[in-house]
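Excluded from the complex is one protein chain; the other protein chains are retained at their positions.
The first chain written gets the first letter, and so on, giving A and B; residue counts start at 1 in each chain.
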Amino acid sequence: MAELLRTEGIRKFFGVVSAANNVSLSFQEGVLTSIIGPNGAGKTTFINILTGHVKPDSGKIFFKGQDITDLPVHSRVQKGISRSFQIGDIFPKLTVKENLAIPVIAKKGKGMNFLSQVEKDREVGERVQDLMRTVGLEDKANMEAGFLSHGDQRLLEIALAMASEPSLLFLDEPTAGMNPVERVRILEQIRKLSQDRSMTFVIVEHDMDIVFALSDRIVVLHRGAVVADGRPQEIRENDQVKEIYLGEEVL
Amino acid sequence: MERKAHGYLFTWILIAFLLALPFFGGQYVLYMVIQILILSVFALGFNLLLGYTGLLSFGQAGFFAVGAYASAKVLLVFPSLILGVGAGVLAGALAAAILGVLCVRHTRIYFSMLTLSFGMMIYSLAWKWREVTGGDDGLVGIPRAPMGIPGIFQLDMSPMSHYYYFVVVVCLGAIFLLRRMVQSPFVLILKGIRDSETRASFAGIPVRRYKLLAFIVAGAYAALAGSLLPPLENTVTPPIAHWTHSAEPVMVTLLGGIYSFYGPIVGSFFFYILKDVIVRFTQYWLICFGAIIVFLVLAFRGGLVVFYEERILPWLRGRITKGG
Partner (left out) sequence: MLDNLVFQGLIGLSLAMYLWLLSAGLTLVFGVAGILNFAHGSLFMLGAYFAFTLYGKWGWAFGPSVLVSLIGVGVVGAVMERVFFRRIYDLDLPYQLILTFGFILIFDDLVKMIWGGVAMIPPMPQWLDGQLVILGRPFPVYNIFIVGLGGAVALLLWIVLERTWWGRTIRASAYDREMASAIGVDIPRLFTSVFVFAAMLAALGGALGTPVRVVAPGIGTAMIIQAFVITVIGGLGNLKGAFVGALIVGVLTAYGILLFPVFELFIIFVVMALVLMVKPEGLFGR
């Protein structure tokens, strides 16, 4: 199995707090990984660093063998890394269709067209339809994204992340705030896409049911350091992990 | 469908009206319409930055002035209208490209501060650099050059009606071009940048590059508007670069509606009518406009276009279906 992403010695300090402490991890294609850990463990920071939103103090990042440590966000996206946000980040004044059209246009390199009409672009239109169908938002295509329900906004968020056709997709607490129906739908989609080998998912989650149901691999972070890394069964039996979670989640 | 037909009808009536105007309107009316068209083009460029990209520029008058001075300089040497206007637009786009590189790399607030500062820097240059700009006397004796391609045809522009048609054609062309542009992928991305820069970069968009392009287009439009002024007035003076002139597109766009394409045009029209009226009563029209701006922000942010769409149009439709 090909290695998609590798980090070497990532360190990040916010003042004296270590958000990332010498993190060296490797992500293989097709292996659905969950990153878990108590609050403040540095999970979101880690994703921020990997996607280029935050610069590490030291360390290197390699994607498909290439050193991407100094690449800006949009370049990493163009290379095939994508993410969804913990606090939903969508384009509120644009319709669902328009929201999804943007990453599709970027992917197809049509951004610099000044005179063609977006509405009439069939290629873009079809791909957008596809994405809306995947998350179940087709009937809300012309609704302004800001007016969607919270759960629908999270669905849109995930569709946006998928729209860039990434090889590696980071989802930061994808099901937070969703109702059970939406949750099931999105988990099914993640599982299906992961099994198709079309996208490799790395998910940050707090809901242990989801983590254990979906993951091929679990990484446990605590105070910015990797404390455990292995298959779900191994993690479940790991004493150190149990200790960390004492009083927090129940494994 | 009904909405589109309504829009097309309105547009064609307006164009017909503009084309027929010289036959029943006097010099003053033509002059005023030219000014409204110039301001519309100026404000449309401004709103590409504000309404579509979320960038508030307080320095567009700087580019207006660059266009005006460049076109004036060229006209004084080569009396060809097309060359003058072309030179103005190019100069404005170039100035926007240079200043834009610096302005777009920052947060929105810094952007606004920087554009105000750069606009005034251009004003300061226009005012002090006597050898090039004529200082506070400005440039005079600018000919209303004939429009033509040497050897092929030549149209005399000295009658006001001739120049009026030239301005109408150029401005309508610019407006239609922009109308087409706002339906393009490029502007959709600008709107995305407006709504969330982070999301846009995570969609794979090099945000800075797009902001710079929008800034250049806005600068070119401001310069186009500016380059149409010298042949009309035969002079160019520094006040056109002053921040009070930069305030005009801000105000007319707010008045017409920031988030509507036609807002700046509607606003320009009402602004001129308002200014014409206010100036008859008092010399203190700045305070009136300041007060109007404050009122609009506090109570009427959608502007006239939104007011029309949300209040007047439904009422009209109601009457049509009721009365018959």
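Operating definition for what follows: a residue touches a chain if its C-beta (ideal position, glycine included) is under 8 Å from a C-beta of that chain, and two chains touch if they have at least 3 such contacts.
The structure displayed is predicted, hence computed values, not measured ones.
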Chain not shown: contacting residue from B:L139, B:V250, B:I265 or B:V305: B:V250
Residue among B:G7, B:P159, B:G290 or B:G318 that touches the chain left out of view: B:G290
Touching residue (missing chain; options B:L76, B:A97 or B:L125): B:L125
Touching residues (missing chain, whole complex) on subunit B: 50, 54, 56, 58, 102, 105-106, 108-110, 112-114, 116-118, 120-121, 124-125, 128-129, 243-244, 247, 250, 254, 258, 284-287, 289-294, 297-298, 301
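Operating definition for what follows: only the chains that are shown with their structure count from here on.
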Complex interface listing, subunit B residues touching subunit A: 180-181, 183-186, 188-189, 191-192, 194-196, 198-207, 210, 259
Subunit B partner contacts - residues on subunit A that touch it in the complex: 51, 53, 72-75, 77-78, 82-83, 85, 89-94, 98-99, 101-103, 105-107, 110-119, 121, 124, 160-161, 163-164
